[in-house]
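Other chains of the complex are left out, but the ones given are in their true place.
Naming follows writing order (A and B), and every chain is counted from residue 1.
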Amino acid sequence: MTEFHVRTKKKIERRDITDLVVAAARALGVSSGAILVSVPHTTAAITVGENYDPDVTTDLERAWAKWVPDVPFDHEEGNSAAHFLSEAIGTSRLVPVDDGEPKLGRWQGIFLVELDGPRERTIEVTALTGSENGKRKTGNE
Amino acid sequence: MTEFHVRTKKKIERRDITDLVVAAARALGVSSGAILVSVPHTTAAITVGENYDPDVTTDLERAWAKWVPDVPFDHEEGNSAAHFLSEAIGTSRLVPVDDGEPKLGRWQGIFLVELDGPRERTIEVTALTGSENGKRKTGNE
């Protein structure tokens, strides 16, 4: 496992961390399997999504802010909405790895979703091993 | 890793891909661990859920269509709602594997969630290796 840090700037922020994750995955040296991208936080999330048009980022930030149901919250810190979204969206995502490279689709990127910023955030990258049986059965033997 | 393709027919479509995933998992030959089912797309998702009553499929398709918050979207392609749902629901799911078989619950199936169809979609299946320590400790020694 390895980790890196990102300082967010907004209350709700969709931050592209693709290049940082790919560099971490290469440093870990996984050849086939998957990388687990996770945060040890309770008011942030990880997603995989469109990373071509910057308008998608502001569209999604706007939508997340309005996605929380209008119910009374008792938690005194006042950030139950952030806890709700973190838990619902999820604090981790998996990306398949093939031939030593994270296999993202043409338009896919990996994002840190800040839900109660601005803050310093930690992103953990863990390499998971692919099945050796699988490698053999799909090979040229 | 292996992959297969599905042609969707509707704008929002919950398509059962359980049999195709199970066949792919068997071809990969994983004995214990998990299979990662993922899409390289930004307007589709993968879920695990009820696969007995077809009414659940139409109920969920109807609910997903209304789940996106009513906020202005700037992305000019007009499919920000699909990007939002893809990223929120998630582009992958994991299914545990035991004794060479994906271990789904009695009522569970694996679904491709089309959010901006109809389109040709790719589903990737990656075998992840279970812990050898775990196998030994839970064995008969």
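Criterion: contacts are C-beta pairs under 8 Å (C-beta built on N, C-alpha and C of every residue); 3 or more make two chains touch, one makes a residue touch a chain.
Everything numeric here is computed off the predicted structure, so don't read it as measured data.
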item	value
Complete-assembly copy number [criterion: all chains share one sequence; 2 shown]	3
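Definition applied: only the chains that are shown with their structure count from here on.
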item	value
Distance from the mean Cα position of chain B to that of chain A, given in whole angstrom	17
Parts of chain A lying in touch with chain B, wherever the complex brings them together	32-34, 47-50, 53, 55-56, 58-60, 62-63, 65-67, 88-90, 93-96, 98, 103-108, 111, 128-134, 136-138
Chain B residues touching chain A - in the complex, by the definition given at the top	1-2, 27-31, 33, 36, 38-43, 68-77, 80, 83-84, 86-88, 90-92, 94, 124, 126-129
